[in-house]
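Complex shown without one protein chain; remaining protein chains in place.
Residue numbering begins at 1 within each chain, and the chains themselves are lettered A, B and C in the order written.
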Amino acid sequence: MSIAKFEDHCWKDIVTPEILETYTPYHRETYVGQRPALLAIDLYNIVYEGGLKEPHELVKTHKASCGVYAHNAIKPTQELFALARSLKIPIFYTTTETRKEVNPEKGRVAADAYEIRAEFKPQAGDIIIYKERASGFFGTPLVAHLTQKGIDSLIVCGESTSGCVRASSVDAYSLGYHVSIVEECVFDRSPLSHKVNLFDLHHKYADVMTLDETRESLKRERPRRQP
Amino acid sequence: MSIAKFEDHCWKDIVTPEILETYTPYHRETYVGQRPALLAIDLYNIVYEGGLKEPHELVKTHKASCGVYAHNAIKPTQELFALARSLKIPIFYTTTETRKEVNPEKGRVAADAYEIRAEFKPQAGDIIIYKERASGFFGTPLVAHLTQKGIDSLIVCGESTSGCVRASSVDAYSLGYHVSIVEECVFDRSPLSHKVNLFDLHHKYADVMTLDETRESLKRERPRRQP
Amino acid sequence: MSIAKFEDHCWKDIVTPEILETYTPYHRETYVGQRPALLAIDLYNIVYEGGLKEPHELVKTHKASCGVYAHNAIKPTQELFALARSLKIPIFYTTTETRKEVNPEKGRVAADAYEIRAEFKPQAGDIIIYKERASGFFGTPLVAHLTQKGIDSLIVCGESTSGCVRASSVDAYSLGYHVSIVEECVFDRSPLSHKVNLFDLHHKYADVMTLDETRESLKRERPRRQP
Partner (left out) sequence: MSIAKFEDHCWKDIVTPEILETYTPYHRETYVGQRPALLAIDLYNIVYEGGLKEPHELVKTHKASCGVYAHNAIKPTQELFALARSLKIPIFYTTTETRKEVNPEKGRVAADAYEIRAEFKPQAGDIIIYKERASGFFGTPLVAHLTQKGIDSLIVCGESTSGCVRASSVDAYSLGYHVSIVEECVFDRSPLSHKVNLFDLHHKYADVMTLDETRESLKRERPRRQP
């Protein structure tokens, strides 16, 4: 969260000193907002298919899989869920709308392809947002649920960094929410897109934070929730 | 459609001459747009429960029923569907979202309460929009579907006039669609709200047209659809 | 606010006992929410033009005027503004967007036609929302401002009841805000539409409250704002 570590993230091996200089006016402290919800984006079965391989090795058999990047994020994401549940932070999941009559032209999918993976199984009271586009806000009532619960900020995890995570985070920022993205808990099929999208998000729309920074911020600023 | 008949609608027995005078600047020809879709709002089972009675007679047993007003609209609405299908006008239905995980705090409902009534049963290629609020546009991807199909106007039927019909029509107008509401095919629990809402809609947002006027407008301006 | 007075409003001389019976399931206590903003809708000059006359007497010279209904609402609306300012409740105004390049096809208007009337002059820190449609939410960033200020509810005044007040209130409800409408501070060109729209809003989307009830609710539930 310290300004000194503002650029100490996964993109540091590919962003040039010149680009970093261009973005110095954006440096600031990062934090989790006062009344956050956890937004878990598209943690469904098909992105884990094929196991711990590189996505290009899986494209012929499991074209939606994030392979090793998905699997590497399981443990930190479980920790993030445990943290959120221990603090009674409301949890919202997004997944793909698959009801046939909603989009007759779309092909059929396997029944459990878009179910949330077992490690992150929704519990009573959690809310699932079914969506047809990248952003969890587009064509869904997510913003109404957040307003009704008094949410002012989001903690984001899930995939893909360059797809639904980015689109949802940009919309959340536009709608006036403070957005924190937990670095170890978001993933993508392309390491390049993963890094550059986190860089873009961090400098324009969101606070990219490690899981440790997220935990510290949540502890430091308690009590976080009004009754 | 002629200007002369602009106020020749169900509200004429309750709107005073003074109010009519106030609204004279709104007089215009009414019509159905060039590339319309049919929007059938909330034609689900529970609004027909209890049969052909007045809603106040049904409120203790079937509080969502529009009773006799719902049943009176069945035949003209069947004709409207037949007309739309014969012209290959795309058909969109709205109904209530009932998946428990989408809104855990909401009470459970009977399994078929919000299914579309048999007379208007959706057919292959029709699209159903599940919604949580009054407007078919709020928190749904309806606008995206309309854009993808090149729709520029809506023909509206269903219920209730003062609830979902009005909210959907106002949103459609705001979004830039020309809106036609078929008078015999919309209904409400309150005859007063029905009439005044149609009056409001006709003067601000939509063309309230009889089924005959709708049919004539559709015939007159063909060909209506591009390949 | 008591349930006993739930139907004790301006519509009681036109809504029949049968309709009231149909709507008994809606009875509840009314209130102002915990962190409200005041939403002052379209209190601009042209709705006051022509003075204290009936709108139908003004239609030929001032077709947008609400005449006597606009002028009758000035004093209670001033009191509502004073109340809101004394409690440091954020104030949002809506008015019509008039910049020519935003909508080249629209006709020109007098320079001050859509300025807020002097009695309600915006002060430093107030926010003005310029809009092109009825609802203060459509095509505007209003929802983002409300989220950033932690607003969970609205107190609505202005005009017209059957136009921008209704459209804004329905959208606010859909977005998850608790909506209170101050009866003496909303007005319309048509007394019939005024009454029926307030009836509809009260039973579906909002709490219609007198200015006294609004004041009492705001006092009773303090402290209302977090620092």
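Here, a contact is a pair of C-beta atoms (placed from the backbone, for glycine too) under 8 Å apart; a residue touches a chain by one contact, two chains touch by 3 or more.
These numbers were taken from a predicted model, which means no experiment stands behind them.
A.B. asks: Among A:Thr94, A:Ser162, A:Ser180 or A:Thr210, exactly one should touch the missing chain; which is it?
C.D. replies: A:Ser162
A.B. asks: For the chain that's not shown, point to the residue among A:Leu80, A:Ile116 or A:Ala134 touching it.
C.D. replies: Checking the options A:Leu80, A:Ile116 or A:Ala134, the one contacting the hidden chain is A:Ala134.
A.B. asks: For the chain left out of this view, which of B:Glu18, B:Glu115 or B:Asp152 touches it?
C.D. replies: Candidates B:Glu18, B:Glu115 or B:Asp152; residue touching the omitted chain: B:Asp152.
A.B. asks: At which residues does chain A meet the chain that is not included here?
C.D. replies: 14-16, 18-19, 21-25, 54-56, 59, 63, 133-135, 138-139, 162-163, 167, 170-171, 173-174, 189-193, 196-197, 199-200, 204-205
A.B. asks: Just the residue numbers, please: which parts of chain B touch the chain that's not shown?
C.D. replies: Where chain B meets the chain not shown: residues 143-148, 150, 152, 174-177.
A.B. asks: Against the chain that's been left off, what residues of chain C make contact? List them.
C.D. replies: For chain C, the residues touching the absent chain are 99, 101-104, 122, 124-130, 132-133, 138-142, 144-145.
Operating definition for what follows: only the chains that are shown with their structure count from here on.
A.B. asks: Roughly how far is chain A from chain C, centre to centre by C-alpha average, rounded to an integer in Å?
C.D. replies: Taking the mean C-alpha position of each chain, the two centres sit 38 Å apart.
A.B. asks: Just give me the whole-number Å value for how far the CA centre of chain B lies from that of chain C.
C.D. replies: Roughly 26 Å, centre to centre.
A.B. asks: Return the residues of chain B touching two or more other chains; collapse runs of consecutive numbers into ranges.
C.D. replies: 133, 138-139, in rising order.
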